[in-house]
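One chain of protein is taken out of this complex; the other chains stay put.
Chain lettering (A and B) follows the sequence in which the chains are written, and residue indices restart at 1 in each chain.
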Amino acid sequence: MSGAPIFGLTGAALVGLGLFGLLVQAAVLRKILAFNLLGAGVFLLFGVVAQRGGTAGGGADAVPQAMVITGLVVAFAATALAVVVALRMHQITGAATISESDGAEPGGSDAA
Amino acid sequence: MSAVLAFLGLLAVAAGAGFFVAGTAGVIRFPDTPSRLHALTKADNLGLGLVVLGLLPFVPGWFFALKLLLVWALVLLSGATAAQLIAERVRGPEPPA
Partner (left out) sequence: MTLDGVLAGVLDGLLAALVLAAAGWTLAAPAAFPATIGFVGFGLLLTLAWVRLGAPDVALTEAAIGTGATGVILLLAVVRLRGGEEEVSAATPGRALVLAAGLLAGAVGLALALAVLALPDPAPGLAAEAAARTAPLGLGNPVAAVLMVFRGLDTLLESVVLVFTVLAVWSMAPDRHWGGRPGPEFPRQDDGPLALLARLLPPVGLVIGIYIAWVGTDAPGGKFQGGTILAAMWVVAWAAGLVQAPSVADRRVRLMLVAGPLVFVLVGLAGFGIADGFLAYPPALAKPLILVIEAAMTLSVAAALALLIAGPPEHPPERVT
(Lines give C-alpha, C1' and ligand atoms only; values in the text may rest on other atoms or scores of the structure.)
Protein backbone atom coordinates (compact mmCIF):
# COMPACT_ATOMS: atom_id res chain seq x y z
CA MET A 1 0.00 0.00 0.00
CA SER A 2 2.77 2.41 0.96
CA GLY A 3 4.68 1.47 -2.16
CA ALA A 4 2.42 3.20 -4.67
CA PRO A 5 3.52 6.85 -4.26
CA ILE A 6 7.22 5.90 -4.14
CA PHE A 7 7.08 3.82 -7.32
CA GLY A 8 4.77 6.37 -8.95
CA LEU A 9 7.41 9.05 -8.40
CA THR A 10 10.07 6.60 -9.64
CA GLY A 11 8.03 6.10 -12.83
CA ALA A 12 7.71 9.86 -13.33
CA ALA A 13 11.46 10.30 -12.82
CA LEU A 14 12.20 7.45 -15.27
CA VAL A 15 10.04 9.12 -17.94
CA GLY A 16 11.99 12.36 -17.41
CA LEU A 17 15.38 10.57 -17.47
CA GLY A 18 14.47 8.55 -20.56
CA LEU A 19 13.20 11.60 -22.42
CA PHE A 20 16.37 13.51 -21.57
CA GLY A 21 18.55 10.63 -22.77
CA LEU A 22 16.50 10.25 -25.94
CA LEU A 23 17.08 13.93 -26.75
CA VAL A 24 20.76 14.38 -25.85
CA GLN A 25 22.36 10.99 -26.57
CA ALA A 26 23.99 10.94 -29.98
CA ALA A 27 24.58 7.21 -30.58
CA VAL A 28 21.51 5.36 -31.87
CA LEU A 29 22.01 2.45 -29.48
CA ARG A 30 22.09 4.80 -26.50
CA LYS A 31 18.89 6.43 -27.79
CA ILE A 32 17.26 2.99 -27.90
CA LEU A 33 18.36 2.37 -24.29
CA ALA A 34 16.93 5.74 -23.23
CA PHE A 35 13.68 4.96 -25.04
CA ASN A 36 13.41 1.71 -23.08
CA LEU A 37 13.93 3.62 -19.81
CA LEU A 38 11.10 5.97 -20.83
CA GLY A 39 8.87 3.00 -21.57
CA ALA A 40 9.72 1.38 -18.24
CA GLY A 41 8.65 4.59 -16.49
CA VAL A 42 5.29 4.61 -18.28
CA PHE A 43 4.74 0.93 -17.40
CA LEU A 44 5.56 1.67 -13.76
CA LEU A 45 2.87 4.38 -13.73
CA PHE A 46 0.42 1.74 -15.00
CA GLY A 47 1.58 -0.55 -12.21
CA VAL A 48 0.84 2.11 -9.61
CA VAL A 49 -2.64 2.68 -11.05
CA ALA A 50 -3.16 -1.10 -10.98
CA GLN A 51 -2.16 -1.35 -7.33
CA ARG A 52 -4.35 1.58 -6.31
CA GLY A 53 -7.32 0.24 -8.26
CA GLY A 54 -7.29 -3.12 -6.50
CA THR A 55 -10.45 -4.44 -4.91
CA ALA A 56 -10.70 -5.01 -1.17
CA GLY A 57 -10.74 -8.80 -1.43
CA GLY A 58 -8.58 -9.52 -4.48
CA GLY A 59 -5.15 -8.22 -5.36
CA ALA A 60 -4.32 -5.35 -7.69
CA ASP A 61 -6.47 -4.37 -10.70
CA ALA A 62 -5.55 -6.91 -13.39
CA VAL A 63 -6.56 -4.71 -16.35
CA PRO A 64 -3.61 -2.25 -16.25
CA GLN A 65 -1.28 -5.17 -15.42
CA ALA A 66 -2.41 -7.07 -18.51
CA MET A 67 -1.88 -3.91 -20.55
CA VAL A 68 1.69 -3.65 -19.24
CA ILE A 69 2.38 -7.25 -20.28
CA THR A 70 1.06 -6.46 -23.77
CA GLY A 71 3.12 -3.26 -23.74
CA LEU A 72 6.32 -5.05 -22.70
CA VAL A 73 6.05 -7.49 -25.60
CA VAL A 74 5.37 -4.68 -28.10
CA ALA A 75 8.24 -2.62 -26.63
CA PHE A 76 10.53 -5.62 -27.13
CA ALA A 77 9.40 -5.95 -30.75
CA ALA A 78 9.99 -2.23 -31.32
CA THR A 79 13.45 -2.46 -29.75
CA ALA A 80 14.36 -5.46 -31.89
CA LEU A 81 13.28 -3.62 -35.04
CA ALA A 82 15.09 -0.40 -34.03
CA VAL A 83 18.30 -2.34 -33.36
CA VAL A 84 18.13 -4.07 -36.75
CA VAL A 85 17.51 -0.75 -38.51
CA ALA A 86 20.48 0.76 -36.65
CA LEU A 87 22.73 -2.18 -37.60
CA ARG A 88 21.66 -2.01 -41.24
CA MET A 89 22.25 1.74 -41.33
CA HIS A 90 25.70 1.18 -39.84
CA GLN A 91 26.35 -1.48 -42.48
CA ILE A 92 25.36 0.79 -45.37
CA THR A 93 26.58 4.24 -44.26
CA GLY A 94 29.04 3.36 -41.49
CA ALA A 95 27.14 5.77 -39.27
CA ALA A 96 26.42 5.16 -35.59
CA THR A 97 24.28 8.27 -35.16
CA ILE A 98 21.29 9.77 -36.92
CA SER A 99 22.63 13.34 -37.01
CA GLU A 100 21.79 15.18 -40.22
CA SER A 101 25.45 15.54 -41.24
CA ASP A 102 25.42 11.87 -42.30
CA GLY A 103 22.88 12.65 -44.98
CA ALA A 104 20.39 10.42 -43.22
CA GLU A 105 17.09 11.94 -42.16
CA PRO A 106 16.52 12.17 -38.41
CA GLY A 107 14.17 9.43 -37.33
CA GLY A 108 16.26 6.72 -38.81
CA SER A 109 13.42 4.69 -40.24
CA ASP A 110 14.01 5.82 -43.83
CA ALA A 111 17.78 5.38 -43.59
CA ALA A 112 17.62 1.70 -44.48
CA MET B 1 6.39 -25.60 11.42
CA SER B 2 8.28 -25.44 14.69
CA ALA B 3 9.81 -22.24 16.02
CA VAL B 4 13.26 -23.86 16.02
CA LEU B 5 13.04 -24.59 12.29
CA ALA B 6 11.85 -21.04 11.57
CA PHE B 7 14.73 -19.62 13.61
CA LEU B 8 17.27 -21.81 11.78
CA GLY B 9 15.74 -20.74 8.48
CA LEU B 10 16.07 -17.07 9.32
CA LEU B 11 19.65 -17.67 10.44
CA ALA B 12 20.47 -19.31 7.09
CA VAL B 13 18.85 -16.47 5.11
CA ALA B 14 20.82 -13.93 7.13
CA ALA B 15 24.05 -15.86 6.52
CA GLY B 16 23.21 -16.00 2.80
CA ALA B 17 22.65 -12.24 2.76
CA GLY B 18 26.05 -11.89 4.46
CA PHE B 19 27.66 -13.82 1.61
CA PHE B 20 25.98 -11.51 -0.91
CA VAL B 21 27.29 -8.41 0.91
CA ALA B 22 30.80 -9.87 1.09
CA GLY B 23 30.65 -11.00 -2.54
CA THR B 24 29.52 -7.57 -3.69
CA ALA B 25 32.29 -5.89 -1.71
CA GLY B 26 34.73 -8.30 -3.37
CA VAL B 27 33.46 -7.52 -6.87
CA ILE B 28 33.94 -3.82 -6.19
CA ARG B 29 37.25 -4.01 -4.30
CA PHE B 30 39.25 -6.90 -5.77
CA PRO B 31 41.97 -5.86 -8.21
CA ASP B 32 41.67 -8.33 -11.11
CA THR B 33 39.03 -10.28 -13.01
CA PRO B 34 39.75 -13.81 -11.63
CA SER B 35 39.52 -12.65 -8.00
CA ARG B 36 36.36 -10.67 -8.79
CA LEU B 37 34.89 -13.80 -10.38
CA HIS B 38 35.81 -15.72 -7.24
CA ALA B 39 33.90 -13.21 -5.09
CA LEU B 40 30.93 -13.22 -7.45
CA THR B 41 30.56 -17.00 -7.68
CA LYS B 42 30.87 -17.36 -3.89
CA ALA B 43 27.95 -14.96 -3.47
CA ASP B 44 25.87 -16.74 -6.10
CA ASN B 45 26.57 -20.32 -5.08
CA LEU B 46 26.82 -20.17 -1.29
CA GLY B 47 24.74 -17.05 -0.68
CA LEU B 48 21.81 -18.16 -2.78
CA GLY B 49 22.18 -21.72 -1.49
CA LEU B 50 21.85 -20.52 2.10
CA VAL B 51 18.88 -18.29 1.23
CA VAL B 52 17.12 -21.23 -0.45
CA LEU B 53 17.96 -23.49 2.49
CA GLY B 54 16.60 -20.90 4.89
CA LEU B 55 13.36 -20.54 2.94
CA LEU B 56 12.67 -24.29 2.89
CA PRO B 57 11.00 -24.39 6.37
CA PHE B 58 8.49 -21.76 5.17
CA VAL B 59 7.25 -23.40 1.95
CA PRO B 60 3.65 -24.65 1.80
CA GLY B 61 4.46 -27.96 0.07
CA TRP B 62 7.10 -30.25 -1.40
CA PHE B 63 6.53 -28.94 -4.95
CA PHE B 64 7.48 -25.41 -3.81
CA ALA B 65 10.60 -26.79 -2.16
CA LEU B 66 11.49 -28.61 -5.37
CA LYS B 67 11.09 -25.42 -7.40
CA LEU B 68 13.26 -23.47 -4.96
CA LEU B 69 16.00 -26.09 -5.16
CA LEU B 70 15.73 -26.09 -8.96
CA VAL B 71 16.27 -22.31 -8.99
CA TRP B 72 19.45 -22.81 -7.01
CA ALA B 73 20.66 -25.63 -9.26
CA LEU B 74 20.04 -23.54 -12.39
CA VAL B 75 21.87 -20.54 -10.94
CA LEU B 76 24.80 -22.86 -10.07
CA LEU B 77 24.89 -24.15 -13.65
CA SER B 78 24.58 -20.78 -15.38
CA GLY B 79 26.87 -19.02 -12.89
CA ALA B 80 29.60 -21.64 -13.30
CA THR B 81 29.31 -21.44 -17.10
CA ALA B 82 29.42 -17.64 -17.18
CA ALA B 83 32.41 -17.58 -14.81
CA GLN B 84 34.28 -20.14 -16.95
CA LEU B 85 33.55 -18.20 -20.14
CA ILE B 86 34.73 -14.90 -18.66
CA ALA B 87 37.85 -16.51 -17.20
CA GLU B 88 38.62 -18.18 -20.53
CA ARG B 89 38.20 -14.85 -22.28
CA VAL B 90 40.58 -13.13 -19.83
CA ARG B 91 43.29 -15.80 -19.82
CA GLY B 92 42.91 -17.33 -23.25
CA PRO B 93 41.90 -20.94 -23.87
CA GLU B 94 43.68 -23.70 -21.96
CA PRO B 95 46.60 -25.23 -23.87
CA PRO B 96 45.87 -28.80 -24.99
CA ALA B 97 47.17 -31.32 -22.44
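In this section, a contact is a pair of C-beta atoms (placed from the backbone, for glycine too) under 8 Å apart; a residue touches a chain by one contact, two chains touch by 3 or more.
Every value quoted in this text rests on a predicted model; they were computed, and no experiment measured them.
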Residues on subunit B facing the left-out chain by the touch rule are 70, 74, 77-78, 80-81, 84-85, 88, 93
On subunit A, the omitted chain is touched by residues 2-21, 23-30, 32-34, 36-37, 40, 43-45, 47-55, 58-63, 65-70, 72-81, 83-88, 90, 94-97, 99, 101, 112
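FYI, only the chains that are shown with their structure count from here on.
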When the C-alpha atoms of subunit A and subunit B are each averaged to a single point, how far apart are the two points in Å? 32
